[in-house]
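As you look at this complex, bear in mind that one protein chain is not there, while each of the others sits in place.
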Amino acid sequence: MLRERFYTLTASCPDQVGIVARVSGFLAAHKGWILETSLHAQPPDEHDETGRYYMRVEIRADSLPFALPELCERFRSVAEDLDMEWKIADSALRKRVVILVSQQEHCLYDLLARWQAQELDIDIPCVISNHETFRGFVEWHGIPFHCVPVTSDGKDAAYAEVRRIFEEARGDTMVLARYMQILSPALCAAYPGQIINIHHSFLPSFVGARPYHQAWAKGVKLIGATCHYVTANLDQGPIIEQDVIRIDHTDTVADMVRYGKDIEKTVLARGLRYHIEGRVLLHGNKTIVFR
Amino acid sequence: MLRERFYTLTASCPDQVGIVARVSGFLAAHKGWILETSLHAQPPDEHDETGRYYMRVEIRADSLPFALPELCERFRSVAEDLDMEWKIADSALRKRVVILVSQQEHCLYDLLARWQAQELDIDIPCVISNHETFRGFVEWHGIPFHCVPVTSDGKDAAYAEVRRIFEEARGDTMVLARYMQILSPALCAAYPGQIINIHHSFLPSFVGARPYHQAWAKGVKLIGATCHYVTANLDQGPIIEQDVIRIDHTDTVADMVRYGKDIEKTVLARGLRYHIEGRVLLHGNKTIVFR
Amino acid sequence: MLRERFYTLTASCPDQVGIVARVSGFLAAHKGWILETSLHAQPPDEHDETGRYYMRVEIRADSLPFALPELCERFRSVAEDLDMEWKIADSALRKRVVILVSQQEHCLYDLLARWQAQELDIDIPCVISNHETFRGFVEWHGIPFHCVPVTSDGKDAAYAEVRRIFEEARGDTMVLARYMQILSPALCAAYPGQIINIHHSFLPSFVGARPYHQAWAKGVKLIGATCHYVTANLDQGPIIEQDVIRIDHTDTVADMVRYGKDIEKTVLARGLRYHIEGRVLLHGNKTIVFR
Partner (left out) sequence: MLRERFYTLTASCPDQVGIVARVSGFLAAHKGWILETSLHAQPPDEHDETGRYYMRVEIRADSLPFALPELCERFRSVAEDLDMEWKIADSALRKRVVILVSQQEHCLYDLLARWQAQELDIDIPCVISNHETFRGFVEWHGIPFHCVPVTSDGKDAAYAEVRRIFEEARGDTMVLARYMQILSPALCAAYPGQIINIHHSFLPSFVGARPYHQAWAKGVKLIGATCHYVTANLDQGPIIEQDVIRIDHTDTVADMVRYGKDIEKTVLARGLRYHIEGRVLLHGNKTIVFR
């Protein structure tokens, strides 16, 4: 799955006539070869009177006559004219994803399999857990493992330590791969749009603890999982991806847990992929996902 | 899709050893030919200390040496021994389904197409609406149409009229095919397990009015529909069937309404089929659905 | 679902640097307000050495200082420079869709319900059938109905008559809504990319007659439906849309037929919508579908 090097421009700005013309004109003037373009005009709503325009463009690096710093430098004036929030990522710099896990295998195994197969184009500088369970498994893959226990009266210290490790690892993204602890508001606030969680229900149904028990008690006919950015509001952050699976009256809570794992890992992997490829843009508490 | 005549026994009783042996032994003793058997042991829970056993059995009518009344008479002693709630339906007596509709086409057209094609084995003695919109369409099919307007200060009279029409039509089941009025508690209570609604969200998410607006505001990635029995608790009755469809950031509320219709009509038709075929048994506020 | 008037440009051309810049630059120069843009670079393959670029752009009509003829006139030079195949549709001119049907209700009822609800933005100038079955139903909707029987030795005459009716109705698109006759190669050739069929299997599995019987004999666990353009090669035309539904060992062929109908009508309606909105572009025997 090796691809040529490319840059990914993601941007948003107030909607107006001529945005695409301006950006694509800039790229064409430098012979920039566009690999993929995604565009979305979000209509005006209560947060945003004019409407907002979102874009994601992949440009082949070797088609441009200059390197990334100069591309950014030159693009800056286009962006300023359009009052744009933007960034340009370089495919040669892999995202550094730190995984947090507790004691369930499924998401961890799934992510490491994808990483091994180079299906997910990431580095995993380390794995952090509140248990020792997976030390051997993780270290066998050549990935450092940090056990940071979270005790009821030592939460602040624990999250400070998580943060220290994440910084030391120069992490871009924190993935809660069934990490069964609630991060502190301070930690959430420190990394907006950088912490991804997998919640084991089809949000907004069954917020909080033991969602499969809630689903069983309610008698729903499908159960789901939700991949979302973590914010200080528990289970309320912007939703990146969701999916469901059919159950019936014969399924116990244990069966639902088992079925649920299959969706959890798939939904988490999809959401993480969208995130690291710069396909997820935020609009208030909602996401634009350019698949 | 013509099938030979058959009886459908549905029953539940406290779980114990020998239930299936007793019932199937009774049938075998009379040479009853079983077409289909569905069995389910619901484990003990807070409502039910012993656990409860549910069954549905289809028996070919002409395999038995007697008619339905004698079958019932003879089965009674088996049922009493097992402390069973039970009934036996005769496929020769079609269920009489009264449809209530407001001004949206999709569920009404869908149900009438299935009825025309004899795909749903029901009679439709009449359609009731709070608007005149579909009078011509319904009457063209040879089905009587009753317009019962529901005004804010005339609700009691309106629901009394609905009830009178339903009784006069000798209805078994009332289907709310996007009927945009909230039935009175009295009407709900009069027909427990006989009124089927289609709610345009994946319950328990987005209870109440304008669920697609709620879904849009939340930014979910799938929307759904729920077919459930109506109880006095709005949108809280036992769930019979649900399904979902994928949406994304490009979809407006109007798009979601349009996508939603496709699931609403399918989910309603499935739920109704399960109901009229005696495939839905109630366990507290949950359903056993023998597909 | 009324929207403001808009033009839809669909186009394809050999891939090169600057296509988007040229087209969006042209539109921006005339203050054209873009509502939606979809772009796709099809990589080089055996049919096409350079790769081919596909686009679909919706432009608000009242944002432009001139009407459609002048828009076309001015765009022509852009298109010529890019060696482009293109057309521009006007949302004010509804597509005229002629429906062909035999004796099954489900697709016909479904399409007419969507048309009634103005969910599908089309005119239906007439319905053609080889049976009288649906005359009353269609005419009740105020739509002319033509019965054109197809006999084994009168096929040429029958298809000539279908063609005459289609022409007289100034049809744009012919929809085979479970029309159980095989169109003549001449008729297929006369309307490339204009005849849409719904095939009751997940192609390329189970080509030809009685696909549900084939699926039953094979023991597959999912059955499907395929909406495709009709070509002279039976069931081999470009696929527009497909979907599947789960079955199991308890399902008879009759059950599969019944389940299948639910997918057939949904898949046909989706495919037709993509087609009339100009979302389907052809690349050899494959489709680009800009959803």
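Read from first to last, the chains carry the letters A, B and C; within each, the first residue is number 1.
Note that in this section contacts are C-beta pairs under 8 Å (C-beta built on N, C-alpha and C of every residue); 3 or more make two chains touch, one makes a residue touch a chain.
On a predicted model such as this, the values are computed, not experimentally measured, just so you know.
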Contact partners of the omitted chain among those displayed are A, B, C
Based on the whole complex, identify which of A:93, A:113 or A:209 touches the chain you can't see. A:113
Among B:41, B:67, B:147 or B:186, residue touching the chain not depicted: B:41
Residue in contact with the excluded chain [from C:57, C:239 or C:257]: C:239
Could you pull out which residues of chain B are in touch with the chain that's been left out? 17-18, 20-22, 24-25, 27-29, 31-37, 39, 41, 63
Contact residues on chain C toward the hidden chain run 40, 42-43, 202-206, 218-222, 224, 238-244, 248-250, 252, 283, 285-289, 291
For chain A, which residues reach the chain that was dropped from this view? 1, 36, 104-106, 109-110, 112-114, 116-117, 119, 136-137, 140, 250, 254, 258, 261-262, 266, 269
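Everything that follows uses one rule, which is that only the chains that are shown with their structure count from here on.
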Round to the nearest whole Å and give the separation of the Cα centres of chain A and chain B. 41
Roughly how far is chain B from chain C, going centre to centre by Cα mean, in whole Å? 36
Using the touch definition from the top, which residues of chain B touch two or more other chains? 250
